[in-house]
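Please see the structure below; I have some questions.
Missing here: one protein chain of the complex. Every other protein chain is in place.
Moving on to chain A:
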Amino acid sequence: MDILDIGIIGASTRGRGLAEAAALAGLNVNLVELNKETLDRGIRKIGEEMDHLIEKWGLTDSEKKAAMARIKGITSLEDLEKKCQMVIVTVREDLDLNKDIFARLDAHMSPATILVTHSAILSVTEIATATQRPDKVAGITFLPPVVRVQLGEVVRGLKTSQETYETVTMFINDRLGKTAVEVAEAPGYISIRMLVNMINEAMYLVMEGIASIEDIDTSMKLGFDMKRGPFEIADKVGLDMVLVWTKYMYKEAGYRYNAPCPLLLKLVRANNLGKKTGEGFYKYDESGKIIGVGALSQMKKWSYNV
């Protein structure tokens, strides 16, 4: 089955990023968001994201126009075109909410439609139990910004069929032009599991007074040819998100992982969530450029005493 029309549920960061990438790749996108205001803002933001791509020379005006015309905003799940070959759910990482949406999609969509959860942590197998088509349920994880990151993880649930797995892989490789990797269901899959552990470890390094935020980032960047260091990545992802993931990993398989570093809790409580709030481990100017280290720099003495 070829994928030409997709539904995306949720116009938050992940949904928007995916809608943008899919529309730019020539797919027809039905973006579903219950709140009309959030939907309009979401579509406007996709346009702004494309403007950034134009500024970065990655896109032309006419390509943007064509891509935006392929995105259709919808405010009710039941108005989604039944024939969409794939629906990707990108709502909050809440199991009950996801199950409810999957049950409704199962009732509404064509029997051939593949239902996909875009989640870093929820169990595909468990979500699939809410439907009559567990063989046609799979998981996908893209890292932000979806347009730029060339990776897509395809998650197999216990009952995901080979055909469904192959179609989702084809969607990532051939339709979106990215590279798909296969993962079995496990907390954090590949990228989030590796990332969360690296970021958490980097924070403990700081807390134990072993090295500064900047020097840790510099070491990882120069030493391992990484484009960004762990703290830059954490700020970019959003510290609230990092905390959700770290907590989850700890809860699901705690005997193998460290508890979330207290520094992370502290910053999240202070609403220093990273790039999006203007301050996390680093401080940012309005264009998102790093202008210095954030509030933790004043806590050095405190941190030595842990």
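Note that a residue touches a chain if its C-beta (ideal position, glycine included) is under 8 Å from a C-beta of that chain, and two chains touch if they have at least 3 such contacts; residues count from 1.
The rule is short, and it goes like this: contacts and distances are computed from a predicted model.
**Student:** Among "Manganese transport system membrane protein MntC", "ABC transporter permease", "Sulfur oxidation protein SoxY" or "Acetate kinase", go ahead and choose the protein name stored in UniProt for the chain not displayed.
**Tutor:** "Acetate kinase"
**Student:** Given that one chain is not shown, which residue among A:Asn28, A:Thr75 or A:Thr169 touches it?
**Tutor:** A:Asn28
**Student:** Touch as defined at the start, partner being the missing chain; which of A:Ile43, A:Leu59 or A:Leu296 qualifies?
**Tutor:** A:Leu59
**Student:** Using the touch rule from the top, list residues of chain A that touch the missing partner.
**Tutor:** 4, 26, 28, 56-60, 70, 148
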